[in-house]
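Omission of a single protein chain aside, the complex is shown with its protein chains in their original locations.
Moving on to subunit A:
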Amino acid sequence: MKLQRRTFLASVSAASAVMAAPPVLGQARPRVVVIGGGSGGGTVARYIAKDSDGAVDVTLIEPTKRYYTCYFSNLYLGGFWGYDALGHGYEGIAAAGVNVVHDWAIGVDRDARTVTLASGASVPYDKLVVAPGIDFVDNAVPGWDVTKQSLMPHAYKSGTQVQLLKNQIENMRDGGTFCMVAPPNPYRCPPGPGERVSMVAHMLSESNPTAKILVVDPKENFSKQALFEEGWAKHYPGMVTRIGPDFGGANVEVRPDAMEVVIDGQVEKVDVCNVIPAQKAGKIAELAGLTNDAGWAPVTPSDMRSTMDENVFVLGDAAQQGAMPKSGFSANSQAKVVANVVRGELTGSRIFPARYSNTCWSLIATDDGVKVGASYEAGENQIESVSSFISQTGEEADLRRQTYEESIGWYNGIVADIFG
């Protein structure tokens, strides 16, 4: 008798699963689907599930089982951070009540309000949050595409690409040249390339002190420029050469098979080459019809809602929102605004005005940390900076050390906030 009852119950719950919207007291739980489990998507999924106490059905779609942060991956290159310490699992997010599905989202039907997965499944939503990060613009650097990323790594999505780049730098011949092709604006993590140059310089100054670093940059200026240039001159004198657009830095082609970089027609032989191409919103944002001609997904500044669809929100690097830099901190900050709005619209909980903030820490050398940050608010057409700060050149060593220690505190804080 008991067995029969159990069998009966099991078949009922299986049927409900097929129907995908099990009735709870006569009402379906509203469904939120989040595409992308990084700093933005992970945060929004966990916050909605945690704060709604089960009143909202939250599904997170993320292909990888372990997320490796881009932030601090330069510190791994420099030998200041372990590779494993960059990785975070989804157990904490699942424990908050999120249904974590490890699969690729390959399509969004915004009329039917469903997300199609690579496995063939179709996941319905009431509200969709798209947080796919970045993809690279095709042919942004002539001669380079992802089929060449083993020869010339981008190492700009963390994970194995960063391991590969580190390995190549470690095995570079004595006195060899490390070349970085820096990206045009806008791109993820504005101080990232400068910090990477610093960390590679740190590594080379210890193991290969006659090596050279060549930065080919299409931009007139770059984030924290004065701080980085001061640091390079102080810690790594003579090692770093930067070619800006005035000397052809915007006219670059690479030949990965020959390990050559052609700058304004002049061929340079290099030993390791890190190509960071121009960027656009992650592919799924484009497939979902959420992007504009610039390749990014425009959003309403007050709530990160897609201007294309009132039931869709776009977070983090993929969004075109205004003044906030594309960073993990920004994505985490935007996610909290979206979580508050989505939960409010689905459950009637209080909706508070948007608040955004960001700080980016960078490490230049041992115990030499700097930071830049700002608070933001929703303007009429875009997110605008309210007030900002940046570390100063010539700061005391003790302050720089404190800034570095603070960055470690931030890393531990934000990953606890995202992944639980």
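The working rule: contacts are C-beta pairs under 8 Å (C-beta built on N, C-alpha and C of every residue); 3 or more make two chains touch, one makes a residue touch a chain; residues count from 1.
Just so it is clear, contacts and distances are computed from a predicted model.
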Chain excluded from display, named as in UniProt, from "HPr family phosphocarrier protein", "Transketolase", "C-type cytochrome" or "Transporter permease": "C-type cytochrome"
Options A:Val137, A:Val262 or A:Ile408, residue touching the unrepresented chain: A:Ile408
Options A:Asn185, A:Gln266 or A:Ser388, residue touching the unrepresented chain: A:Ser388
Contacting the left-out chain in the complete assembly, out of A:Tyr187, A:Phe313, A:Phe329 or A:Phe419: A:Phe329
Touching residues (missing chain, whole complex) on subunit A: 47, 329, 332-333, 336, 340, 350, 352, 355, 357, 359, 371, 373-375, 377, 386-389, 402, 405-410, 412-414, 416-417
